[in-house]
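Shown here: the complex without one of its protein chains, the others still in place.
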Amino acid sequence: MDFLNYFGNVFTVYHISLLIGGTFAGLVLGALPGLSPTMAVALMIPFTFHMEPAAGLILLGAMYTATVAGGAISAILVNVPGAPANIATAMDGHQLAKQGRAAEALYYCFTSSFIGGVLGIFVLIFFTPPLADLALKFGPTELFWIAILGITIIGTIGSRSVIKGLLSGLFGIALSTIGANPMLGEDRFVYSEHLESGIHIVAALIGLFAVPQILTLIEEARKDKNTSVHALGESKLVRSVVYNLKRFKALTIGSLVGIIVGIIPGAGGQIAGLVAYDQARKLSRNPENFGKGEPDGVIAAESANNAMVGPSLVPLLTLSIPGSPTAAVLLGGLLIHGLFPGPDLFTIHAEVTWTFIDSLLVAQVFMLVIGLILSRHSGWIMKIPGHYMAATIFILAAFGTYSIQSSYSDVVVMATLGVFMYFAAKLGFSPAPVVLGIILGPIAEDNFLQGKLIGESGDGVFSYFTSGMLNITMIILCAASIAYSVYTETKARKMRASLIK
Amino acid sequence: MKTFISRERLAAIYALVVGLILLVASFYGTDPEVYLFPRITAAFIAVLALILSYDAFTHGGAGDKQEPALVEWKVLLPGLAVGAIYVLLLERVGFYTCSFFAFFAICMIYGKRSLFDPQAFALKLVVTVVTMIVLYVLFWKLLNVRTPTGILF
Partner (left out) sequence: MSLLTQKFTKAGITIGTGLLMLGVSVANAESYPDRPIGVMVAYNPGGATDFQARIATLASAKLDKDEKPISVGQPIYVTNKPGAGGRKGWNWFASKAPQDGYMLAAYNVPHFIAQSIVFDTKYSVDNLEPVGNWGADPAVLIVGKDSQFNSATELVEFAKANPDKVTVSGAGKFVGHHIAFLQLEKAAGIDLKYVPGKGGVGAMKLVKGGQVKAGFNNLSDAARTAGDIKILAVADLERHAFLPDVPTLKELGIDVDNSSVNFRGLMVPKGTPQAVIDHLATTVPIMFNDKKTLGKMKQTNSPVHIMNRDEVLKMWAERQAALTELLAELK
């Protein structure tokens, strides 16, 4: 119960104002396309330079939590996810917004984020030592199978047709192989200097989502007013929150998936939302509602996203191995203050560490309150005329993309991919599987090649990849997932065939 | 009656073209070890594209006789042109100058009111200027993102 002793440190005027400021800034920054949590935390690190360690970490922690939730705001209101993690939120969230239930969707989003976030941090507080050991067991082979497991769900995410979904996902994987080969360092597909460092996931995300949205907006800008402007709608805050709390199944699935994905180092917390969304749909009594504005979709995705935050710090704080890209940046923030992950953190630096963890818990509360207030007043965004909206997303997309890694090439890549996606979308391809492919491709490839090298020096590659409890479990899960996809696809085909007759 | 170019068929052609390009790019004159993953991916894409085409061209897209969603080129082209010019000049002329003109251009082209309505013109100009100031304060001042200044800014 160590953590209870340090709440006093959090509740100082200075720290609380940092928390409020960080949360507010995080929500707003997170809502801008391109400013993903990873980016926001990275941009904040220089500011914490001159602060006391505890204060600096409180600010970074608040930013981390809030940007993850903030990314959902733009996902819901304008169908442009602020970060890869929020793709799943856009699927049903934006549909709700189109039906005039934007505020309601945002209430779900923040309530679920809060619940997921708090659960995740409790995992961090109580289960850190055993989970750290578990995290180390995930070597190249286990991570390879996780990536394959992710690829098996690509087909069923966001597209009507499994084949088109898989095609989009594989296209994403192909995109991810551009740039240097991870093992040999030799360039691949570098036909232009803009492709030198490969395709950055956030640049791709902005291109694939924001550009088609801009083009759709300008297509509709001069048409009838009603097509592009959706009313925010009357929605009772209390009723939405109560409804949300009753969606116990979606919340449980979301939080559990988020926690599991968060612990696995290198799996990339970015996929937590999508995996949770997929599971929630498969286990739902009415899966056909997903993609058409099902609150459970938003609830599962957002609880997963925030449940991932706490556990992703477990391997970071104990083993110096970050569980998500943002945690990796946070590692830099710790090191700058001379806090080296490991046992020292909970003994010598216990005060700073526990204050930080407690502040994360308090940050969840601020995120909920500020988020709900912002949701109430975010209606005006939906009322912005199409041409201003298009122009704003246009400029933000360029600036957001540039600021990821100060690279003009990223802007070029973003724009090209975006236009390509716009036309592909007209033909029934969807962007979510492409992004998933870009995330999973490198995880699969890096770990396969690493595992292959290690296997070759041992008992052989095949046996290295198929031995051990974790590997076998993962392979069984992959098989089950493929079987499920085949089953749904054949069912859908039979349905269509009978319709023709 | 069904049109030859249904949405499914166009999608199949799109996929086949991408698959073909990837196959050529990853197999032709490349090192098998370096291009291992691209090759596997390209092969899978090609196979799936073939399945998609088979579906689309044998039983007429399995009931999906939707025509391709229309692309309104007349509406779209000016926007795409603004985007292309913007991206081309971005680094040379400077991010802020380019963004100012691009933002203003999009507002002018796609605004509902007439181009020559002085009131609308003034409003659009003000919105553009305010957006640029917000952008500058946020990115340059607060986040320290140094965008290329080019020859102007």
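Some observations on this one:
Labels for the chains are A and B, by order of writing; each one numbers its residues from 1.
Basically, contacts are C-beta pairs under 8 Å (C-beta built on N, C-alpha and C of every residue); 3 or more make two chains touch, one makes a residue touch a chain.
It should be emphasised that the depicted structure is a prediction, and the values quoted were computed from it without experimental measurement.
The chain that is not displayed touches the following shown chains in the complete assembly: A, B. One of A:328, A:352, A:397 or A:411 touches the chain omitted from the figure, and that residue is A:328. When the full complex is taken into account, the listed residue touching the unshown chain is A:140, out of A:140, A:273, A:297 or A:437. The missing chain lies against chain A, touching residues 42-43, 45-46, 49, 136-140, 179-180, 182-185, 187, 193, 196-198, 200, 265-266, 319-322, 328-333, 335-338, 340-343, 405-407, 446, 450, 453-454, 456-458. The chain not shown here touches chain B at positions 92, 144, 146, 151.
Please note the rule applied: only the chains that are shown with their structure count from here on.
Between chain A and chain B, the centres computed from C-alpha atoms are 23 Å apart. Every residue of chain A that touches chain B in the complex is listed here, in rising order: 43, 46, 163-164, 166-167, 170-171, 173-174, 177, 181, 184, 186, 188-189, 214-215, 218-219, 221-222, 385-388, 390-392, 394-395, 398-399, 402-403, 406, 408, 411-412, 415, 419, 423-424, 426-429, 441, 444-445, 448-449, 493, 496-497, 499-500.
By the touch criterion stated above, chain B contacts chain A in their complex at residues 7-8, 10-11, 14-15, 18, 22, 25-26, 30-31, 33-38, 41-42, 44-45, 48-49, 51-52, 55, 59, 62-64, 68-69, 71-72, 75-76, 79-80, 83, 86-87, 90-91, 95, 99, 102-103, 106-107, 109-112, 127-128, 131, 135, 139, 143-148.
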